[in-house]
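Heads up, one of the protein chains got dropped from this complex, but the rest are sitting where they should.
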Amino acid sequence: MTPAPTNPPPALTVPLPPDAGVLARFFDGNVWHSFKQSPMAIVAAVIALVCVVSALGANWLAPHNPMDLATLELSDARLPPAWMDEGKSKYLLGTDDQGRDILSALMYGSRISLFVGLASVAVSVVVGVGLGLLAGFAGGRIDGFIMRVCDVMLSFPSILIALLIDGVGRAMFPNAHESLAFFVLILAISLTGWVQYARTVRGSTLVERQKEYVQAARVIGVSPFRIMRRHVLPNVLGPVLVLATIQIAAAIITEATLSFLGVGVPPTSPSLGTLIRVGQDFLFSGEWWITIFPGVVLVMISLSVNLLGDWLRDALNPRLN
Amino acid sequence: MTALVEVTDLAKTFDVSAPWLNRVIERQPRRFVHAVDGVSFAIQRGQTLALVGESGCGKSTVARLLVGLYGPTRGDVVFDGRNTAQTLASPDARALRKRMQMIFQDPYASLNPRWKVRDIVGEPLREHGLAMTEAELEAKVAELLRSVGMGAADMEKFPHQFSGGQRQRISIARALATEPEFLICDEPTSALDVSVQAQVLNIMKDLQRQRGLTYLFISHNLAVVRHVADQVGVMYLGRLVELADRKALFATPRHPYTRMLLDAIPDIAMTGRQRTPVQGEVPNPLQPPTGCAFHPRCPHANARCSSERPEMTLFQGIRIACHGVTEGRI
Partner (left out) sequence: MAIKPLLEVRHLRVEFPTRRGTLLALDDVSFDIAPGEILGVVGESGAGKSLTGAAIIGLLEPPGRVAGGEILLDGQRIDNLPAEAMRKIRGRRIGAIFQDPLTSLNPLYTVGRQIIETIQVHLKVSAAEARQRAIALLQETGIPAAEQRIDQYPHQFSGGMRQRVVIALALAAQPELIVADEPTTALDVSIQAQIIALLKKLTKEHGAAVMLVTHDMGVIAEACDRVAVMYAGRIVEIGPVAEVIHHPAHPYTAGLMGSIPSMDIERERLMQIDGAMPRLNAIPSGCAFNPRCPQAFERCRSERPDLMPAGATRAACWLHAEPLQVPA
C-alpha cells in the first residue's frame, strides 16, 4: 500500500539565499509572522519583557534598595501609594511596616521569583527530556519503569512533594547557608514538573524512531546515543518549548505558594510570595498595598507568560499555518 | 562464481501478543506474526534481484533483515562469504556497514528535516572517517550530489525545499557516500510521480553500470520490476512462491499467484487482453492458511495444497513452491 505521491503544499516561500543565517531564517519564518499578527502575543510579550527587565535591572532601576537596612527610615513606614493622601512621591507604591519601598521590593522580589521559576524549569526540562528520550528510545523495561515512576509522581500533588523535599532538606541541614535553601527549593519545584516533559518527549520519540531517517542513521552505523542526541532530539523539542513557557508561570506560582507558606525562599531574600505573605498581616488594618501589589505583579507575570505559551503553541502547530 | 549475497531459510517472527497484564487477565494466548517464513535466494555481483508482492508479504522485512535493522529469528544472510548477523555483532561491524546501504520508500521521512543536505549526505563520511577536513567533506558531498543529477549548491538547503524526486536522489547520494557494493532499495519510487520515477530509475540504472553495484529492489509494481530486475522473486505472506530469471517470469509465469499479479496490472496499452477475475484478499497474517498460504484464493487448489506446505523446488530452470506446478497439473 503506498500513498499517492504528494509534493509539498503550494510553495509559500520566496526562497532565501542559501546561506541565510539562523536569524534571517527566523524573521522570515511563520513563527515571527504569526507573532506580528497577534496583538495578544505582542502585548503579553511587552508585559513580560517589562517585568523581566525591571527584575534583572533591579540594582540600577529600583529607586531604593529595600535590602539595605541602613537606608530604611522607620518614620516612613506604612505609607500608602503616592497618589493617595499621606502618600509620598518618593515611595511610588507606598511602604511596608519597616519603611521598605514597595516598588523596589517588587523589583527585587520579581527577580527572585523569576530566577527560581526559570531555574526550576531548566532543571525540569533537562531531566524530563533526558528521561523521555531514554524511555522512548530504549523501550522495554526501562521505558516501563520510567513511565511507572511518572505515574507515581503524578499521583501526588506537587505542593506536597515540594513541601516534603523542602522539609527533608531543612531537617538534614538545619544550619545550612541560604544558598542551600534556594537549591532545595529549585529541586523541589523541578521534581514535580519533569513528568510532563518526559511523557511528551517519550511520545514524540516513539514516533520519530520509526521514521526512516532514524533507520538510515542506524544503517550507516551511527551509535544509538548519537542518533538520540543529533537526530531525534532536535525534532522532539517543539512541544517542549511550549510546555516550558507555560511551566515557567506555574513554577513561579508554586514558588510563591511555598514562600507564602513560609517554606520557600529564605526571609532575607523575599520573593513575591514572601511579600504577599508579609502583607497579608496588614490587609485588615487597611494597608492593602503591601499585599495587593505583589499579587498583581505575580498575576501579570504568570498571565503574560501563559499567553505567550498559548500563542507559541498555535504558531508552532503545522496544521494551523 | 559465488554470489555476493546468499540468503538461506531466512525467517523473522514478531511477537504481537498483548501486554503481560492483559494476557493474564483476559486469558489471551501469545500471538506471533511470521513476517518472513523461510526465504532463500542468492544475488550475483552486479545484478539486481527484485522482490515483489503485495502488502504484508514480508518483502520490506526481508530488506531490513538483510541490512541488519532486524535480527533474524532463523536462517542466515551471508555477504561476501561472511555471516552478517555475526559480523554485525563483532568489531568488524563498521566495515560491513560501509559495504551495504539502504534507500527507503518515503522521501519525506527518510531525511532529517532539521539537517542541511550537506550534513545528511556527509553523515556516513563523518561516521566512517572518510573525510579528513571540512573542505574534503564538502568536496565529496558535492561530487555525490552531482552524480545523482543535483547541484553542489543544494547542500546548503533543507529537505523541505526539495520535491519528492529530488529528496529521493539525496537519499541515493547518501547511500553511495561510503561506496558500497550492495544497495537495498525498499520501494524507492513508489511514492513518486511517474515522470519523476522515470528519472530516478534511470539514475539508478546508470549508477549500477558505472559502479558495478548490486541491488535488492523491493517493489509492488511489476512494470517497474520488469524494467530494472535481472531476477525476480514473488513473495506471498512471508514466503517465496516463485523465483526466476526476469524474462522467464514475465514470459511464462508459473505460480498461480504470479499469474494473478500479472493479470491485475491495468492494461494501459488496452490490448483488450483477457483477465481472469481476481478473488479474495490477502489473509490475516495472524491466522495464515494451513498448507500453501495461497490455497484459499487459488483456482487450482486441491486437498494436498490445503494440508501440506510446498517447498521451493527447482522446476524447469526456475524455483517454485507450488504442488500444482511440480505435479504437472497447472
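Order of writing sets the chain letters: A and B. Residues in each chain are counted from 1.
By our rule, contacts are C-beta pairs under 8 Å (C-beta built on N, C-alpha and C of every residue); 3 or more make two chains touch, one makes a residue touch a chain.
Remember, predicted model here, so these are calculated numbers, not experimental data.
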| field | Chain not shown: contacting residue from B:T84, B:Q168 or B:Q199 | value | B:Q199
| note | Full-complex touch with the removed chain, picking from B:E54, B:D119 or B:D245, is B:E54
| message | Looking at the full complex, which residue from B:G38, B:G58, B:G164 or B:P188 touches the chain that isn't shown here? | response | B:G164
| field | Sole residue of B:A93, B:V282 or B:I330 that reaches the chain not shown, by the stated touch rule | value | B:V282
| query | Which residue numbers on chain B touch the omitted chain? | reply | 54-55, 163-166, 193-199, 201-202, 205, 220-224, 226-227, 250, 260-271, 275, 278, 281-282
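Heads up, the rule we're going with is that only the chains that are shown with their structure count from here on.
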| task | Between chain A and chain B, tell me the centre distance in angstrom, where each centre is the average of that chain's C-alpha atoms. | result | 49
| said: Give the list of chain A residues in touch with chain B in this complex. | reply: 1-3, 5-8, 15, 18-19, 211-213, 215-222, 231, 234-235
| said: Quick check on the complex: what are the chain B residues that touch chain A? | reply: 55, 64, 67-69, 93-94, 97-98, 101-102, 104-106, 109-115, 123-124, 127-128, 153, 156-157, 160-161, 163-164, 171, 174, 178, 187, 190-193, 196, 220
